[in-house]
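For reference, the structure I am asking about is given below.
The complex appears here minus one protein chain, its other protein chains still in place.
Naming follows writing order (A, B and C), and every chain is counted from residue 1.
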């Protein structure tokens, strides 16, 4: 069950070295591009912010920069897919999703074009740049769109695995590519299975469900809870859509409650998806953690902590759900 | 409690005459404009589809048509608000919300400009015109945005009341204006209170929560259930954000389960909002009804029926939730 | 919505003339095909109880010339990677597109009877997943041109000679997404791309002049790096000559301003903004049919009364 979870070298996941998932992203994109001439990148003046300078050098024709024009960027990607290419759109998640939402709906999802939308530096990664640059709404926005798989990898291993799966699979996919440093959670040979939760830690007392940059914080919270004798199950839920309803229902049935934690709004995202499953299949007590507002000035880490997503904060929510 | 619900003249709400809420919309807008010179309309070539021809005649300078340009439309509205005007943006909900989402987020909600966004012909009102013109995602999209009140009136009375409230209240508001015919649900003197559910029918067995064009269908479902001895509480929930959590929690506690039904996606909208409240405050069994996919060709009524939102379908979901 | 009965689908599958045909025969053939498409489209809208007949009739001559003589695509090659692409950006004229596709054999003509009917694959806007020959699910304005640019880029990457044509409304050009795409098209020197503007000077509720004037449209397109040509969008000969001759400047995408009338050539519809999405009643339907009948090239070819 926890086969592909990596054992922390340091004792605690919180002390492991941190990685920017954009590096795994660009390395994997280059690997994919070398193996398959159909792979192209599409950017909105975001070569640097997507760390694609080396890719551009290696494949100068295959990195299409449409300029600062997100609607065009997504439409162009749809047209490239129509021409047989597999475009990986790489742009700041806030602009990709907010500015091109109708193109994502109509040109990609409804048109069923084989486009991979990669939301770089999502959530509150841009920290002090403020709410215009925070992409906390993207999960709620995209989850509402039919025929679009929504993936939120938690570490470099999962980012690369999700990209390889997306490249090999026909159809619209959105992948969030984190910028904020995260420790490695998965073993190197981890394979991404869409729509499948991964049990990173088993437990019967309470379940923590998370993904993206918050997953390791949930694992660290579970470590803390274990010291108090609370055995928390930790579910990694990289696919927000379609959701692994079975894993959620099992958690609702087998443990005393569920805490979700994500670098996104408290409504409509992972927490919302889990809540919708729970009430329809096995009502259970929940706490939904996320960013509840246009955040004040602060770094990504500062903001996650502020909104109860430090390991301590998540542990506290778990205790609350258990009524302790 | 049911003070402002209108008693059907025909015996059943399903047999009452039907009204296009756009008519109440334009009459109210004209009334507001006559009383307050700050009120202006802003449209995207949508004078006719918003039924604003008479308004345009009466107030030629105060109906600003920016052309087919939704991003500009919402930005212009923000600028008008900055200049002291109270703009009512009137455009097909699908284009207003999908095409101008970042403007809604940044220029209206985050900038706290006093703009009233009116999504005309929302949900599946455009029926046979297909998913590009369906606006089923709008509630999930807008609910994720901070500092934006989201209102889904159920009939002409509530549409007018919500508009009067919005005009009198500083701050960003989104109002859905239905096109599909609906019977009158409220008494003429009904006053809109934001964030407040209205109990249209009391009952202890099960709760039906709905709004917009589906509310009368929920009422009709309750009539049918009553004949089987199931007393359904019917909550009208015009404000999807902020949600009346208290009313939801009372329903979860006092009745055997909740069915939500809306002319919107099954994820992230009213149903999602109710589910999120329920799991955090009082877990209860639910059924969430909505439009689960890019719908096939069909009229609005055909599609609502198809997805279980005929009175019979809603009644059936209520029985399911009760395990009957 | 009553719907069309199958025996009201009277249109013959006219197909394309051989490319060796003399120009005058070609032009005459295209004119007759366009007339037949209008007759059929009129029926679709009348019986379907919805549609955008003004914009349909504005665009039908352009669609006819494209599918009848310009595009390198046929029912047999509709999935061929090297086919020319046509993207109907003004997706609200789906009725005109479906009728054109049926005329040239991409769709069973009988299926036109299902236009707008429950569960039909022919809804009010085209769907590439369901309808052969459709390249993108349009309907929201301002989407086709970026998609077309993407396709033209793919052709360039493939060092392919396949071409991309996109038809936009004129009101539609008020959408900024088009200008983003035009900038990119000229930046990338996409001379395999031809943008055709259905310049009928009307949009949904008023003239373009009253709403958001596009003029000088030629200067705008030229400043955005396109080679600009103007044609009479109802003249099959002019359209044939121009659309067969693109690109006019190597390294530059082409912008064809096709001057048209909404509702052309029906007397009471032509250039009348009310006919954007009005549905002809029985009397109007008959009159329009009669007017189209009167345009038949000779008595024998007239449709049976």
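Note that in this section a residue touches a chain if its C-beta (ideal position, glycine included) is under 8 Å from a C-beta of that chain, and two chains touch if they have at least 3 such contacts.
Predicted, not measured: the structure shown is a model, and the values here were computed from it.
Visitor: Taking the complete complex into account, tell me which visible chains touch the one left out.
Guide: Within the full complex, the chain not displayed touches A, B, C.
Visitor: Out of B:5, B:69 or B:161, point to the residue that touches the absent chain in the complete complex.
Guide: Counting the whole complex, the residue in contact with the absent chain is B:69.
Visitor: Can you tell me which of B:103, B:178, B:207 or B:224 touches the chain that was removed from the display?
Guide: B:103
Visitor: In the whole complex, not just what's shown, which of B:112, B:202, B:254 or B:320 touches the removed chain?
Guide: If we include the chain that is not displayed, B:112 is the one touching it.
Visitor: Of B:22, B:51 or B:85, which one is in contact with the hidden chain?
Guide: Candidates B:22, B:51 or B:85; residue touching the omitted chain: B:85.
Visitor: Go through chain B and note every residue touching the omitted chain.
Guide: 40, 61-62, 64, 66-67, 69, 71-85, 87, 102-103, 106-107, 110-113
Visitor: So that we can see where the missing chain sits, which residues of chain C does it touch?
Guide: Residues 174-180, 183-184, 186-187, 211-214, 216, 219-220, 222-225 of chain C touch the chain absent from view.
Visitor: Across the whole complex, list the residues on chain A that are touched by the chain not included here.
Guide: Residues touching the hidden chain, for chain A, are 45-49, 65-69, 71-72, 94-95, 98-99, 126, 128-133, 296-299, 302.
The rule we apply is simple: only the chains that are shown with their structure count from here on.
Visitor: Is the chain-to-chain touch network here best called a line, a ring, a star, complete, or other?
Guide: Topology of touching chains reads as complete, every chain touching all others.
Visitor: Where the CA atoms of chain A average out and where those of chain B average out, how many Å apart are those spots?
Guide: 31
Visitor: Measuring from the mean C-alpha position of chain A to the mean C-alpha position of chain C, what distance in angstrom results?
Guide: 42
Visitor: At least two other chains touched by the same residue of chain A: list those residues.
Guide: Within chain A, residues 102, 106, 110 contact more than one other chain.
Visitor: Would you give the residues of chain C that are in contact with at least 2 other chains, written as numbers and ranges?
Guide: Chain C, residues with two or more chain partners: 127, 137-140, 142, 176.
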